[in-house]
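A single protein chain has been omitted; all remaining protein chains appear in their positions.
Now for subunit A:
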Amino acid sequence: MTTFVPPEIDWLALAPLLVVLGAGVVGILVEAFVPARARRTTQIVLTLAALAGGFAVVAVLWPQIVAQPVQVLGGSVTLTPFALGTQGLVAALAFLGVLVVADRTSTGQDAFAPSASAVPGTSYEDLARRSGLEQTEIYPLLLFAAGGMMLFASTDDLIVMFIALEVLSLPLYVLCATARRRRLLSQEAAAKYFLLGAFASALFIFGVALIYGFAGTVRLLVIAQRVQQGGLPLEGMTVLLVAGVLLVTVGLLFKVGAVPFHAWTPDVYTGAPTPITGFMAACTKVAAVAALVVVLYRITIGVGAVSPETMQQLQAVIVVVAVLTMAVGTVVGSVQSDVKRLLAYSSIAHAGFLLVGVAGFRPEVQASTLFYLLAYGVATIGAFGVVTLVRERRVGATSGEDNGPVEDDGVVLGEATEIAQWAGLGRKAPWLTAAFALFLLSMAGIPLTAGFIAKFGAFSGATNGGLWWLAVLGVLASVVAVAFYLRLLVVMVFRRADDETVPERVPDAEDLGEGAGASGAPAGVGTATLVTPQVTASQQVAVTVVRSRGPAAVAIAVCAVVTVILGVFPSPVLGLVEQASKFVP
């Protein structure tokens, strides 16, 4: 008779995940049992506490994991310093992101639809708005997404990684659809993201199947071990392994937003509620790049020793993708006329810069990648945080064709995302502009900001790996990128805003009543599937900067301070991430 032997579980090692995901579950219960009045506050406090707690546990675990990585639950959770660093990074960035999400600004409205399931333009939507409903489910969703991201790179098991991919993706799909304004655009973005994400997931899981067919396991370290030992049933058919790894890689590159799997990025970044865009751009990038590093590096431990040409194939693919990503990100970014789209392309370009480092296939890339993700993450959350505060304001409207009475009620509308509308922002909100300028400079990689140190690390990863020409391309791409960041800076600081009452643009119809139904064209393109808005009135809008109620301002300030500190005084953080490269990712 066999006795039941309970598995030994290192609960502490699971604690960061348990805290965050557990809090997500509690958040669902909060939705059910806490009265509506207190729900929002409870959710925000719970979410922030969970993320801070997760980060704290990461900090507690850090010395132990740096000394010796652990595997829990048979490798389902494999905590290396790199993985744990990713967890901490996701928790910290998600914390900042949630601060921006939680801010209702001086308008008293957050960025989310009162009832996201209401069909745009229906009377139910009106009702939901007038009765002051709030969609507080976004907070548990954020926690689930963050939990999935934390698990993503912390596993050795491709199936668990797939589950993590879904856990992080599904809440994001939903969150993308919840914008208060331009709701059709938001829902369209979510649908696109979902469909393409499903496609990428399918490729990922197909790749896992091929890998399993080759190696008889889905555990990366075991695969590496078996390949080295030899004696696999399908030893000759490394093409299976290569195809499998490439498909898995494609699935991850989709999440990273690398060309040619990037097409969703601009549309989704534009359509999603801006605070969610910031959260998604920063945290998803961290998780996906980390998972990519984990997969590629663990696979190559075994394969690199046995079959150098397989290594070369993987490297060539990453290099080609990196070059394409940098090129498309910077070149297309430089012709954008919408701030959110510009930041989306900037995010694509940064994916390219990150891949330049990854392509070096050097152990120290773990450190520089973590640093890069931190620098990029804070700049991104801060930048999108600023975008949430720059709004359109109704200054005068003639309703309908009969040239009715001119309203000048100063109602604050949606975000003013046209770059031209940002002219003269430096005068209206000097501190906000300064912070935004700082984030742009950091993204551009100007010295004395975090971005410079980050780029330096990424590019030296490539040169150390013998790919100096790729680093040169990276630097050239950075130069082009600098041009479009500076263009935005010039508009904000040096161009004078037109006189306030001059119409700056004919507003989209959705601005007429908030969320009143139709969706306008996003600046640029992506309009093909949109419902043509029913323009019932023309009105004039001016640009105004709404005040934060605190959280977003704190997030922006923290991001700005971190950006400067990492640029001027990076050694402590560099030392910390350095510890992450001691082991295989």
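Points to keep in mind about this one:
Operating definition for what follows: a contact is a pair of C-beta atoms (placed from the backbone, for glycine too) under 8 Å apart; a residue touches a chain by one contact, two chains touch by 3 or more; residues count from 1.
We adopt the following convention: contacts and distances are computed from a predicted model.
One chain of the assembly is not displayed; among "Glutamyl-tRNA(Gln) amidotransferase subunit A", "NADH dehydrogenase subunit L", "Nitrate ABC transporter permease" or "Thiolase", its UniProt protein name is "NADH dehydrogenase subunit L". For the chain left out of this panel, the touching residue among A:332, A:390, A:482 or A:497 is A:332. Taking the complete complex into account, A:263 is the one of A:263, A:411 or A:584 that touches the chain left out. Contact with the chain not shown here comes from a single listed residue; of A:30, A:250 or A:386, that residue is A:250.
For the options A:60, A:119 or A:195, the residue in contact with the chain missing from this view is A:195. By the touch definition given at the top, subunit A reaches the unshown chain through residues 191-192, 195-196, 199-200, 203, 242-243, 246-247, 249-250, 254, 259-261, 263-264, 266-267, 300, 304, 308-309, 311-317, 319-321, 327-328, 331-332, 334-335, 361-362, 453, 456-457, 460, 464-470, 480, 524-530, 568-571, 574.
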